[in-house]
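One structure is given here, and the rest of the page talks about it.
Shown here: the complex without one of its protein chains, the others still in place.
On to subunit A.
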Amino acid sequence: MSLNDKLKDLRKNGINEAKRAERLQELNDLRVNLLGKKGPITKALRGMKDVPAEERPEIGTLANNVKKDIQLAIEEKMSELNEQMIAKKLEEEKIDVTLPAQSRNIGTRHILKQTIEDIEEFFIGLGYRVDAGHEVEEDHYNFERLNIPKDHPARDMQDTFYLTDELLMRTQTSAQEGRDMESHDFSKGPLKVISPGVVYRRDDDDATHSHQFHQIEGLVVDKNVSMADLKGTLEALCRHVFGPNREIRFRPSYFPFTEPSVEVDVSCFNCNGQGCRICKYTGWIEVLGAGLSHPNVLEMSGIDSTVYSGIAFGLGPERFAMLKYGITDIRDFYLNDVRFLEQFKGVN
């Protein structure tokens, strides 16, 4: 057999063997065996010395082509096998994506904290400071500085836990008003503050009463604040909390530390004011109390009430949350059943 034929034969066999291979290892072996230094092509080329000189370039070219063709056949087969392997692996790795996850739980902020912080952030946006104040407070700040002297009938409205004759568990976050007013430097601009926190009343705990609950007091004192500013501020608040289409209305009321005093109703977010069970078919829900700071309250803090005026408002986060989420028992906030707590994940 001529060298030429030998090479062609090797090519034919090589390509066939590559095509028959079933594993990558066979192809690797084939490459080493056929194309390596000890392989048949190298061996065959040793017979080159018997080839006439003029034919040698042709044989040389043929030998290179044979090598290339076998190489190509091996590579093609390799890539075919690779693809098969990947396909198989993918098939094997298929999972049931509906199986439950490995949970990575973030805790839930207490719904009252969510409610309070939502309101705090709203007022921070309007330039209010947040000042939590004291839970143990002096009678002086809790009552007297709010125009509620010792024998004032309004003291009946809120039964108080006293610690001593002069110290008590604050009954209202308004207790912070006097402290904020007397410490504010009006040369640096208006006083704008909200005081969120816990308050205490001598109440029996039931579905609508709790001896401990929360309040947020708001106060602005400046040269030019008016009832209209109070209305606009509370309108914006109620729209933030209860929805953009809410209206509010003022009704005259009485608090010793504001004059005029108003109760504030928001149009029912459930029925849009049409009347439903939540708003007791009135279309309106009472949400907070407010007013212009009583001149006595300003004067007691050394503020000239003929020059300055103040708007003050107080709201109950429990009430807000109960309304907004249909919570019917105030005690639920303090029992801390995790099933109750976790339903409010991410609401605010």
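Observations
Going forward, a residue touches a chain if its C-beta (ideal position, glycine included) is under 8 Å from a C-beta of that chain, and two chains touch if they have at least 3 such contacts; residues count from 1.
Everything below uses one rule, namely that contacts and distances are computed from a predicted model.
The chain not displayed here is annotated in its UniProt record as "Phenylalanine--tRNA ligase beta subunit", chosen from "Phenylalanine--tRNA ligase beta subunit", "Xylose transport system permease protein XylH", "Acetolactate synthase small subunit" or "ABC transporter ATP-binding protein". Of A:V130, A:C276, A:I327 or A:V347, it is A:V130 that touches the chain left out of the display.
Only one of A:L163, A:A207 or A:I278 touches the chain withheld from this view, namely A:L163. Shown as candidates are A:K8, A:H140, A:K231 or A:K324; the residue that touches the absent chain is A:K231. When you scan A:G47, A:G189 or A:G243 for touch with the missing chain, the hit is A:G189. Contact with the chain that does not appear here is found for just one residue of A:M1, A:V97 or A:L335, A:L335. For subunit A, the residues in touch with the chain missing from this view are 99-100, 102, 105-110, 112-113, 120, 123-132, 134-136, 151, 153-154, 156-157, 161-164, 166-167, 169, 189-190, 192, 198, 200, 202-204, 211-212, 220, 222-229, 231-236, 249-254, 259-263, 292, 294-295, 306, 309, 311, 333-339, 341-342.
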